[in-house]
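Note that one protein chain of the assembly has been removed; the remaining protein chains are unaltered in position.
Up next is chain A:
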Amino acid sequence: MAEPFSSDSSDGIPVAPPGREALDALIARFPRQAFRAAEVLSETELPLYASRVPAGFPSPADDYLEASLNLNDYLIRHPESTFFVRVSGESMSGAGIFDGDMLVVDRLLRPRHRDVVIAVVAGELTVKRLELRADGPWLVPDHPDYPALRANPEAGFDVWGVVTAVVRSLRPPH
């Protein structure tokens, strides 16, 4: 084979035919030195600038650079154990939680009295307020039409996670 690499100009993807020889030939032709030089270069520390100016003056704010505010950092304490869930129903409207809202739920937090929690009731995830009363834990909705529920561990009750925030888009992006 005279030319081991056919460069298909119609689509710009050069293709090497199969075969060990072709591969070795190709590897040999690599501009390895160029890569090595690039690696060495990257080992020297370069200052990080916020503004990329090929010419002209660097931004005077570069010395005061801080990270932008991140909503995740604000809303989420334990990223590993935090999940998002969608609300279906109106029984928590008194707590400002409406149908279609998204809730931020942290499973690592220990539930406390009056926390809004995601609880497992009869094999379903439900959102309720947890009340630790003298006669035991209760799951209490925040709406006059819905009854409070005694949280009975024998009936499969369990706190799945503690709700830490409500996310409601006023102009949903999609």
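The rule is short, and it goes like this: a contact is a pair of C-beta atoms (placed from the backbone, for glycine too) under 8 Å apart; a residue touches a chain by one contact, two chains touch by 3 or more; residues count from 1.
As a working rule, contacts and distances are computed from a predicted model.
**Student:** From the list "Peptide ABC transporter substrate-binding protein", "Sarcosine oxidase subunit alpha", "3-isopropylmalate dehydratase large subunit" or "DNA-directed DNA polymerase", give the UniProt name belonging to the chain omitted from this structure.
**Tutor:** The chain we cannot see is recorded in UniProt as "DNA-directed DNA polymerase".
**Student:** Which of A:Leu75, A:Val120 or A:Ala165 sits in contact with the chain that's absent?
**Tutor:** Checking the options A:Leu75, A:Val120 or A:Ala165, the one contacting the hidden chain is A:Val120.
**Student:** In the full complex, which of A:Ser59, A:Ser88 or A:Asn152 touches the chain missing from this view?
**Tutor:** Of these options, the touching residue for the absent chain is A:Ser88.
**Student:** Given the full complex, what residues of chain A touch the hidden partner chain?
**Tutor:** Touch set of chain A with respect to the missing chain: 5, 7, 11-16, 18, 23, 26, 30-31, 34-35, 38-39, 42, 78-81, 83-92, 97, 99, 102-103, 107-108, 118, 120, 123-127, 141, 146, 156, 158, 160, 174.
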